[in-house]
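Excluded from the complex is one protein chain; the other protein chains are retained at their positions.
For chain A:
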Amino acid sequence: LRPAATTRMQKISVLLFLVWVCFLFYAGIALFTSGFLLTRLELTNHSSCQEPPGPGPLPWRSQGEPGACWMASRFSRVVLVLIDALRFDFAQPQRSHVPGEPSVSLPFLGKLGSLQRILETQPHHARLYQSKADPPTTTMQRLKALTTGSLPTFIDAGSNFASYAIVEDNLIKQLTSAGRRVVFMGDDTWKDLFPGAFSQAFFFSSFNVRDLHTVDNGIMEHLYPTMDSGEWDVLIAHFLGVDHCGHKHGPHHPEMAKKLSQMDQVIQGIVERLENDTLLVVIGDHGMTKSGDHGGDSELEISAALFLYSPTALFLRAPPEEPEVVPQISLVPTLALLLGLPIPFGNIGEVMAELFSAVEDSQPHSSALAQATALYLNAQQVFRFLHTYSAAAQDLQVEEFHRLNNLFSKASADYLRLLQSPQGAEAALQTVITELQEFLRGVRAMCIESWARFSLVRMAGGAALLAAACFLCLLIAQWATSPGFHLRPLLLIPVAWGLAGVVVCAGLLATTELKLDPVVLGAMAAMGSVLHILWKAWAGWGSKRPLAALLPFPRPVLLLLLIRFAAFFSDSFVVAEARAIRFLLGSLILLLVAQLHWEGKLLPPKLLTIPRFSAQTGPSRHKGTHALGLGVGLLLCIRLAGLFHRCPEETPACHSSPWLSPLASMVGGRAKNLWYGACVGALVALLAAVRLWLRRYGNLKSPEPPVLFVRWGLPLMVLGTAAYWALSSGADEAPPRLRALVTGASVVLPRAVAGLAASGLLLLLWRPVTVLAKATMGAPRMRTVLTPFSGPPTSQADLDYVVPQIYRHMQEEIRGRLERTKSQGPLTVAAYQLGSVYSAAMVTALTLLAFPLLLLHAERISLVFLLLFLQSFLLLHLLAAGIPITTSGPFTVPWQAVSAWALMATQTFYSTGHQPVFPTIHWHAAFVGFPEGHGSSTWLPALLVGANTFASHLLFAVGCPLLLLWPFLCESQGSQKRRQPHGNEAEARVGPEEEEEEPLMEMRLRDAPHHFNVALLQLGLKYLFVLGIQILACALAASILRRHLMVWKVFAPKFIFEAMGFIVSSVGLFLGLALVMRVDGAVSSWFQQLVLAQQR
């Protein structure tokens, strides 16, 4: 007997170790995310004309005038010329050369001559500013900022991921609700952001970065006719040529000069057509680096030009020598008030006070009062926003918030006092203006601090932690096979170090009086715990082992993993990952087959003429062609699964598969019925395959609960799913009197299926032993004896009767085989049973998991699920063909198996119709079983959508232990076949000597419990490593390429999906391993019972 307590301890420590490694990864991901993905809550509140931003009456000069809202409007019309990537120095007037200095003639300097001319001739009508954009300097984020006046971050929590439409209050929304006609022409990003907001719009595709002219020429075709027609109040023209020229050629290219000159002519033309009530705004949404890229926060990227001009005089003073620097979002409140609109609710920009000085009565006092009024309205609005925001989210700093609160109350009190006594001193007005400005700037600074800054330290720390965790996985997976490997010290010491790390960090934070951040604390704990092991590895390394042992992969697998790693750094490959993954997986499979052939295992030796081959114990011819067939079948499966693909939006030429849509959207009745039949057929085939498999290895006739469930519960689930699909695909065609029934059924059926699956899983956890009984009974000749035995023996009589019989027959069988297969040893026999025990439980669990997940997908995805099971089955067989069977540990799962498994998980993610971008998430999954929606609860729909999105990750991670178990299963399958002819002989034997053969009862994996546990640990670590380098690559790509054009469109979503996938996979892996251990434990106790009964 083995000491059960020790093995249990070992199992627990294996699981704990995995939890710790997962914790390292999570801490790394969290730390990186907190530095990279800045989040902000989106509020849907709106400002309105009737509702003033603060308590008290609307201030001075705003009542009674027509068209006045919060303030009287100064312009009735605006022309907004948005030149993408118009850097500040593109618009800057060219200085007269200082003699002696070499004259610089760069292609982009001084090309906007019309601006320069206007500034010189009409200094009171025009002004050039250097506007500072907030990072991320990508066009979509900038457009959001330029209309909402906020600081868009990558994830605006609460936003609708299904589309990019802006839900926050914005200028366009205010304009349309005020009845102004907004005409747009240019970049089609606006179409996504403001669907249906424009009275007239000319959109041009912004996709092709290499195309400099389509958008600009399109705009120019429509611009002047539209202006002349006069049917507009606000005209927005978004030119893309400069930006595309930057991306294609860089700013230092003659093409840029041409492009800028063209823009100059456009501006000239507009200026000639301006009327007195019209304001012209020329603005660049961001700048560009020396190489023409943008997205980051370098000086060149964030400095953009802002030019204002009006045919009527705007300014009191002439422009300063050096153009003033203003934040870009200042334009939002300024434009809103100038047009007589309410400032958008979420704006945190500060009005450009200079524009509000009343020019006509030119008294310094009244113009200062006008400025103060605009600022006061702005401050009231910002204050209102701040209060609403801080009530909804906690990410603002508390002390700073209080300080700003006090500042605002003081400033507003001062302002109101001034209003009471209008003849107040000039100085008092100036202090009020300064106070209000200080408040507004303080708010902006606070928001930037919490919303809009990459934290490079955190990003680097997170990436380092991820790398360390990967390295740790590799290291421990290596160590685990060495003899004297003990897990306990490896577990305890890191925990101690981690705790020390937390204490030190908390102490440091407490002494410096900073806020305790759980992310930082967790990261410190992870760092502390991993440092110890790394240090130990460093100390133990140098002398003993060569460095090459650090990379234990076979060379092709290393190459494959490297390619996979590198592919994350190219946006094209991330976009085309669905195809790339299929390619890599196909390569790996071909490689496996070729390797089998190369080693002479694929084909029988008699075909190979060299005599020494026949000396080896080669496999039979059957097995050889079998492996070839497996390879071809796998490729075929992958190819078929590839038919279900959704195209990324970056490749316009590609057409998504029409099979991804639900059946309800199909029109043709006949085709729909055929498809429905095919889907139900897939379900039935899946069920039949699983039952066939179980029947082959075990006996489905056993009356134990999980087996019963497999026999009766699974068909019920299939029935439920089929009925639900029938209802949901034909719900509209139902006759009216049945409608209530249909609605009721579409609520009940999915829940029933999910409930059945859950109860099945619980049954499986409760009595995994029955699987063993079933497996033990698998040999055909034992059926007659064992069928009467059901459930645990209830009485002593039962025990006395049944147990010895089981036992005797097992002995019998074992000895029978032993005598025939002397060369392989007795343990082989046991392995057959064992393998069947563990993997039967795994397969049952996977099937039970797959059905509810299947229900969350569109009907036709069931074919993909069938392919998924089929191809993982084929892959397992193919891998098993290449793995030599070790008789008594250490057991290992080769790297190519683990990598193929991980690749297949990703491949299935794509073939189930997913893409790692937010708009393609299958939102309808949230309504399966909840057709009326969820009310206020958010976690349940999130869970459903998450389960839909990461179904393949979950299934493959749970099924990961099969990689370890399958070779044993295959081997026994072979031996079983050979044995069958002799079956009749064995039945004749009777064997009484139980005591002697007791150790033979141990099965191969169970025979070496230490090796078994270590192998499970190693498998887990290897899988985590393969997933870990993916997430590490994503993190590195996102941080290195944070200035890349595609960072927010490709890399950041990829990182998020990969991180979520990793978390789901690691949880699934943990569950799978725990299930195997649970089965193992149950088997042990079953054996103990048996032995005790025997001894009695």
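Note that a contact is a pair of C-beta atoms (placed from the backbone, for glycine too) under 8 Å apart; a residue touches a chain by one contact, two chains touch by 3 or more; residues count from 1.
Here is the rule we use: contacts and distances are computed from a predicted model.
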For this session: Could you check which of "AP complex subunit sigma", "Sterol-4-alpha-carboxylate 3-dehydrogenase ERG26, decarboxylating", "Phosphatidylinositol glycan anchor biosynthesis class F" or "Glucosidase 2 subunit beta" matches the UniProt name for the chain that's left out?
Result: "Phosphatidylinositol glycan anchor biosynthesis class F"
Seminar exercise, completed: Touch assignment to the omitted chain, from A:V21, A:A468, A:L635 or A:L1032, lands on A:L635
Seminar exercise, completed: Missing-chain contact among A:W535, A:W598, A:W712 or A:W766 belongs to A:W598
For this session: Tell me which residue among A:T44, A:S572 or A:S1085 touches the hidden chain in the full complex.
Result: A:S572
Exercise. If you put the missing chain back, which residues of chain A would it touch?
Worked result: 210, 570-573, 575-576, 579-580, 582-583, 586-587, 597-600, 603, 607-610, 612, 632, 635-636, 638-639, 642
